[in-house]
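To start, the structure under review is shown below, and the notes come after it.
Every protein chain of the complex appears in place save one, which is left out.
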Amino acid sequence: MNSSLQPSPVSVTNSEPPLIRRLLLAVALIFLTLFLFIPLAAVFYEALRKGLGVYLAAITDPYALDAIRLTLLSAAIAVPLNIVFGVAAAWAIAKFEFYGKSVLITLIDLPFAVSPVIAGLIYVLLFGAQGWLGPWLAAHDIKIIFAVPGIVLATVFVTVPFIARELIPLMQAQGTEEEEAAMVLGASGWLTFWRITLPNIKWGLLYGVVLCTARAMGEFGAVSVVSGHIRGLTNTLPLHIEILYNEYQFAAAFACASLLTLLALVMLALKALIERYTLKQRWIVTLEETK
Amino acid sequence: MMFRFRQPSVLPGFGLTLGFTLGYLGLIVLIPLAMAFTQAFHLSWDQFWHTVTAPRVLASYRLTFGAAFLAAVINTGFGFIIAWVLVRYPFPGKRLVDALVDLPFALPTAVAGITLAAIYSSNGWIGHALKPLGIKIAFTPLGVIVALVFISLPFVVRTVQPVLEDLEAEVEEAAASLGADRWQIFWRVIFPAVRPALLTGFTLAFARAIGEYGSVIFIAGNLPMISEITPLLIVSKLEQYDYSGAAAVSVVMLVISFMLLLVINLLQRWSRIRNGWEAVT
Partner (left out) sequence: MSIEIQGLHKRFGHFVALDGIDLTIPAGQLVALLGPSGCGKTTLLRIIAGLEMADCGQILFNGEDASRRQVQDRQVGFVFQHYALFQHMSVFENVAFGLRVRPRARRPSDAQIRDKVHALLELVQLSWVANRYPSQLSGGQRQRIALARALAVEPQVLLLDEPFGALDTKVRKELRRWLRRLHDDLHITSVFVTHDQEEALEVADQIVVMNRGHIEQVGSPQEVYDAPATPFVYQFLGNINLFHSRVHAGWVKVGGLRVQVPEHDAAEHAPAMAYVRPHDIDVLREPEDGDTTLAATISRVSSLGSLVRLELIQAPSGEIAEVEMTRERYAADPLQVGDLVFVKPRQLRVFLYNDPKVESPMHWSGDGDGI
């Protein structure tokens, strides 16, 4: 423990005895090892167990490629939609005072509290063959459930809160002074948004996009219910993994899983980078202000 | 006194953005969610009650809520220790560990499910080690708990960590100067400050674990009455085209989830009042 160069935030006189510190550190690391590090290592171990050939074959399999394509497509639709939603919601909530604001914030959080399975179910109830709009959709030959639109909708549902949640507190903290200053100087509302607000929220927005993308690509429960598991058509990568796993093609399943894991690690790295960058910025600003 | 929906402001776009927000939420979230309720009310009250209290359904509630509760409890304890260690103790590789804590948020649940099933099954790395002790994890209720611990691990860490970071060293030094020993400082000064965050983290973890599906189904074995969780039951009802039954069970889960959401909001408001506006975002 004395090998680190980082200063401890709490003075030595004020900290626990070394034995307790070591014990707590050990408990934390053992717990993380059992539940985090071993699973992480296991994904790659299982994926490469049968050799690189099997690994490459699994991820270049046409069905796997179709699944990757659909996963990317649904994320590419869901994320921009939720960017627009998140920015609009944060603008309304952070820049204005109105009644029912806290209710609205709770409503935005709602998808977090709903089981993904239920998220899928409600779209089946709405658009499925037996659903409310089912007959009408069938008459007009529109397919939503067991088709791509259903998968996109389910993905949008589970990722609704991510960007809004990042932006609302950020924009609330920033207040409205800079926007007001721009308007006094003659800028229109639209110009003020592009030139002042957007640059101020870009890191928070990016952060939200990272979280939203990770979730959109990895969603399983909701997508599973609306997909119908048609290989090559309505299979996303997580669903493809399930099918391979249930067919006892473990190496192939883990090969695909390793792709998603790599993606998750990239997202975590991006997230950590953004955090470090914005933290540093904030730190400089507070330093300046205390001077 | 004239009633006003909002306070006037010179900033433009209120109607547009609020309208879009409400429309989007309505179309994507609220109207579809209402479908679960209308579908469930296709049943008579007796049918509804019969559906949501069938023995197999009751067993699934017990497992889902019991395992979610235990997982949240486990994560509250260990999550607090992890947050503590991450904030207060320097150790090599700390930044990496800190970043990896969020892995369960970023990792698709299906990946988590098959991986946990592989390592906790009787021939997996950990399952193999536990076999001589007579402990079976995969395909038992214990497996459900393991999966739920994994997916809800970051919540407590991430809610407690900022509060610990913001805790002023001076407060502890003041307590020490008044004669409190380390243990007293912890229980009387630090713990009360962290308690709201701990509760919020617990509730978030609990709420998330209740609805979890992807990671559990691979490791649970899904035996009716033993290791079948409620979301899986909803899926199997749906696969049997029992839409109303699926909706009825969903309504029960939704109502419980909404109540948890309410609790989270109240907790956050409470801690905001206690800590001043800036502490919780």
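Just so it is clear, A and B label the chains in written order, and each chain counts residues from 1 on its own.
In this text, a contact is a pair of C-beta atoms (placed from the backbone, for glycine too) under 8 Å apart; a residue touches a chain by one contact, two chains touch by 3 or more.
What you see is a predicted model; the values in this text were computed from it and never measured.
A.B. asks: Out of A:Ala58, A:Ile145 or A:Met183, which touches the unshown chain?
C.D. replies: Of all options in A:Ala58, A:Ile145 or A:Met183, contact with the hidden chain holds for A:Met183.
A.B. asks: Spell out the interface residues on subunit A facing the chain that's missing from view.
C.D. replies: Interface residues of subunit A facing the absent chain: 177-178, 180-188, 191, 195-196, 199-200, 281, 284-285, 288-289, 291.
A.B. asks: By the contact criterion defined above, which parts of subunit B meet the unshown chain? Give residue numbers in ascending order.
C.D. replies: So the residues of subunit B touching the unseen chain are 1, 7-10.
The rule we apply is simple: only the chains that are shown with their structure count from here on.
A.B. asks: Under the touch definition given earlier, write down the residues of subunit B that touch subunit A in their complex.
C.D. replies: 5-7, 9-14, 16-18, 20-22, 24-25, 28-33, 35-36, 39, 78, 81-82, 84-92, 94-95, 97-112, 114-116, 118-119, 124-126, 146, 149-150, 153, 165, 169, 172-173, 176, 182, 207-208, 210-214, 218, 231-232, 234-235, 238, 241, 243, 246-247, 250, 253-254, 257-258, 260-262, 265, 281
A.B. asks: Which part of subunit A faces subunit B closely enough to touch in the complex?
C.D. replies: 1, 3-4, 6-11, 13-17, 21, 24-25, 27-29, 31-32, 34-40, 42-43, 46, 84-85, 88-89, 91-93, 95-99, 102, 104, 106-118, 121-126, 128, 130-132, 153, 156-157, 160, 169, 172-173, 176, 179-180, 183, 189-190, 192-193, 211, 214-215, 217-221, 224-225, 237-239, 241-242, 245, 250, 253-254, 257, 260-261, 264-265, 267-269, 271-272
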